[in-house]
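Structure in C-alpha cells, see below.
One chain of protein is taken out of this complex; the other chains stay put.
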Amino acid sequence: MKGLFILFFIFISIVPVVADVPVRQEQLIYSIMAFNGKDYSGTFCGENSDTIYLIADQDNFITARKTLVYYWPITGDWKTDTSALNYPFEGTLELTEKGRESRIINPERYTFYNIKGEYELNWEVATGDEAEKAWQHYQGLIEQYWQATSQYQQAKTTFDMMMNELAKKITEMRNSGIDVTELVEKLKALKSPEAPQPPDDYIVPPSPVQSAFILNLPRGEYNIRFIDGDDAVLEGSEKRVVVFEKRRADGIGFEVIPGDKWTRPVESKSPSSVLYVDGTTNLYLRPFFQDEFNDLFYQKMVKNDARGNPSLMNWVRIQQVPGARIELTGNNHTSEVLLEEPFYVEQTKGSALGYKIVPFDPEGVHKDRDPSLIAFRVPVNRERSLIKIKLLDKNGLNLASSSRQVRVIIKSRWQPLLFLLCLLPLLAMAVVRIIRSRKYSL
Amino acid sequence: MNFRLRAASVIAKRRIFESCLSPGFYIAQAVGLLLSYFLISGFVSSIDSSGFNYMLHPLYELIGRSLAGAFGATFLEKLFAEGPFQFVFYVSFVPVFLYLSFSTVFHFGLEKKVGAIELLAYGPVDGTSYFLAFYIKDVALTVLYQLLLVLFLSAAALLNNLFLGPAFLYVLVVIFFMALMLYTLSILASVLTDGGASAMALYIGIILLFLIVMMGSFTIASGYVRSFSSVLSWVINWVSPFFYWGLALSSVEAGNTLNYFLILLVMAALSGLFLFLSHLVIKIKGVRP
Partner (left out) sequence: MIRTRGLVKKYGNFTAVDNLDLNIPSGEIYGFLGPNGAGKTSTILMILGIIRPTAGEVFLFEEKYTPDRLDMRNKIGVVPEKHPQGVWSWMTAFEYLQMFADLFDLKRVYKDTQARIDYLLQQVDLHSVRNKRIAEFSRGMLQKLSIIRALLHDPDILFLDEPISGLDPIGIKQIRDLILAENREGRTIFISSHLLSEMEKLCHRVAIIYKGKLLAEDNMSSLLAKLIKDREILIDLESLPPDLADSLKELPFVLDTTTRDNTLVIKVSKKGDFRKDLSSYLIKKNLVPLRIEEKALSLEEAFVTITNENIDMFTEIGGRE
C-alpha cells in the first residue's frame, strides 16, 4: 500500500512536467532573413500566419522548409526546432502583384556583410559568384590571420626561449664575476614579436554563402507561392507579402541613462517630447538616428508573431550620431555646449552596495581598461527645474527633431489646493441654488 | 432663416440657464476635475530618475497595462510623450460630454412626447430651431468646461513643473470638433426615433459602432475584430468622429498642420451635414408626439 502511494506521488509529479513539454508540429515555414533598417535579423512565417512583412527596396532572403514548430510559453513566442527537422524545399517562388502578371523567382546564392566606415550602416549584399568571392576573401583574411597568429606563437616561443637562455647565462656569468655588459645590451636589444591584429575590414563579416530567394521589392502588396520541382504548387505555401517603407528618416532619439540605474537606460524617441525626472541624479545621453515605420508592420517584420498597432508609426533606432554636440539651455536662458565624453563606472568600495559614474581616466586609474560608457553628461538637480536640449551636428548645425526638455518634477505643498479647486463646481452649484431659491420666495 | 436662428438662440439661452440650475452639470464637472487631479498626482508619483515609469504607481500600472495591452507600447509612449495632459484631457472630458449629450437625447425625447415642441411650433419656432437650441447649449457648455479644464490643468502644470505643450492644444481642439460631431449625432438619433429611450439606445449604438470600427483599425487586437470591422470600416469611417480624430492627430505627428486644419473643416462640414439631415427628418416627421 505504501508503495502504491509512493508510485502515485511520483506519477503526479511527473505528469505536469510531461504535460508542460511544448507540442511540436511539423509545418511548412518560410525562413526570413530581413533587413530591419540597421541590420539583418531572422524570423519565420509559419502556418498560423498568412503574411510576411518586408522593408521596401532592400535585399531580403527567404527560404521554404519543413521543420518542427512549437510554442514556448516562458517567452511567449513561437520557435522552430531545426535540429530535429530541417528539410529545405527545392523549387521556385512565384510572385504576383495585384493587377500584374506573376513572375518566377529562382533561388540565388548570397552573402551579406557590413563594411567599416564612419557610420555603422554600410551593408553590402553579394550574390552568385560575387558571394563566393566575398566569402573566400574573408576566409582568406581569416586564414592569413591564423597563419600570422601561428607564426607569432612560434616567434614568441623562440623569443621567450632566447630571453630565458640569455638571462640564465647572464646570471651565471655575473655569479662568476664575468663582465656581462655586452650580454645585457644584447638582452635589451631583443624585441618581442608583435601579435597580429584580427581583420578589421568588417563591422559584420560575411555570412557563409547560402541559397535563398532574394526579394527586393518596391512598396506594395504581393502574393507568393512555392512551386516545387514538379511544377506543382506546394500546399500551404501561399502567403501575402506586405512591403512597406519608412515614412520619415533621420529623426533624432536619445538613449537616456540615469546615473543611479546605468544598466537600465530608456529611450526618448518622440520628437519634442519631455523627459520628466525626479532630479536625484545626473543623466547621460547618447543620441541616435532613427527612422519611422508603421508599428505593426515593423514589429511583424522583426518577429512574425509579434503584435503592433496598425494605425501608429514608431521610431526605430538605426545608428549612433557621430561627432555630435549637445546645446543645453537652463532656466536662466544661458546656454552651454556639451561634448561626448567617456565615463567609467566604479563600484563602491567596502561592504556597501552601489556605484558611481566618474570621468574615464585612461592615463591614470583606468589605465589598460575600456570606458563603461561614452555619452553626454547632463547635470540635473532640483534647482535646475528646466533644461532644454538641442543636438548639433559636427558642423554646429541644429539637427531637426532633436529638441527635448528635461523637467524636474516638483511635488508642491500647494497640491491640496488643487484638490479643493476640483470641488469648485459644487460650490458654484450651491451658490446658484441659494440665489435661485431666494428668487422663488420673492 | 432669421426666425429660425432667433428662436434657436432664445430657447438655447433658456437651455443653458436650465443646465446651470441643474446639479448634474456641476457634478459632471467636479467628477471630471477630480479625475484630472488623481491622474496628475499619479503621474507625478510615477516619475523616477529615468523618467515616467507607470509601474511605480498602482493606478498608472493598471492604466499602462490596459492601454499597452489594447493599443501597444508605442501608443503609450506617444500618449505620455509630452506629459500626462493628453490622457488626462481625454478622461476628464468624458463625464461632461456624456452628461450633455445624454441629457439632450433624454430631454428631446421627453419634450417631444409631452408636446412641448408642438406648443412652441404654434409660435415662430419649428423643429429645426428647437434642436438647434440643444446644439447651441451643448456647444456653449462644452466651451465653458474646456476653459475651466484648461485653467485647472494650467494650475496643475505650474505647481508640478509639467509641460502643457502644443500636442495638448491640438488635442483640445480636435476633441472639441469631435464633440460637435457627436452632439449632432445625438440630435439625429433624437429626431429619428419617437422616444427618449429609443433615441438613447440608437445614440449609444452609433457611438459603440464607431468605437468598434476604430478599435478594429487602431488596436493591436487582430483577427476577429479586424475582419469584422474591415467590411464596415470603409463605409463607416467616412462619417466616424473617431476616425477623423485619429487622422488629425496623425497629421500633427507627421508635422502636417495644414492637413490637421483641413480635417477639422471636414469634421465641421460633417456636423453641418448631420444637422441638415436632422432638419429634413423633422420636417418630414413633424413635431407632434
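Here the chain labels run A and B in written order, and each chain numbers its own residues starting at 1.
By definition in this document, contacts are C-beta pairs under 8 Å (C-beta built on N, C-alpha and C of every residue); 3 or more make two chains touch, one makes a residue touch a chain.
The model shown is predicted, which means the values in this text are computed figures rather than measured ones.
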| item | value |
| --- | --- |
| Touching partners, among the displayed chains, of the absent chain | A, B |
| Which of B:16, B:44, B:67 or B:125 contacts the chain that the document leaves out | B:125 |
| Touching the absent chain when the full complex is considered, from B:58, B:115 or B:205 | B:115 |
| Absent chain, residues of chain A that touch it | 439-442 |
| For chain B, residues in touch with the removed chain | 3-4, 6-7, 10-11, 14, 18, 21, 110-111, 114-116, 118-126, 286-288 |
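Criterion: only the chains that are shown with their structure count from here on.
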| item | value |
| --- | --- |
| Rounded Å distance between chain A and chain B, as computed from the means of their C-alpha atoms | 41 |
| Touch list for chain A against partner chain B, complex | 247-248, 256-261, 264-266, 268-270, 272-278, 280-281, 295-296, 307-314, 385-386, 405, 407-412, 414-415, 418-419, 421-426, 428-429, 432-433, 436 |
| Chain B to chain A touching residues, read off their complex | 20-21, 23, 26-27, 29-30, 33-34, 36-37, 40-41, 44, 47-52, 71-72, 74-75, 77-78, 81-83, 148, 152, 155-156, 159-163, 165-167, 217-220, 222, 246, 250, 253-254 |
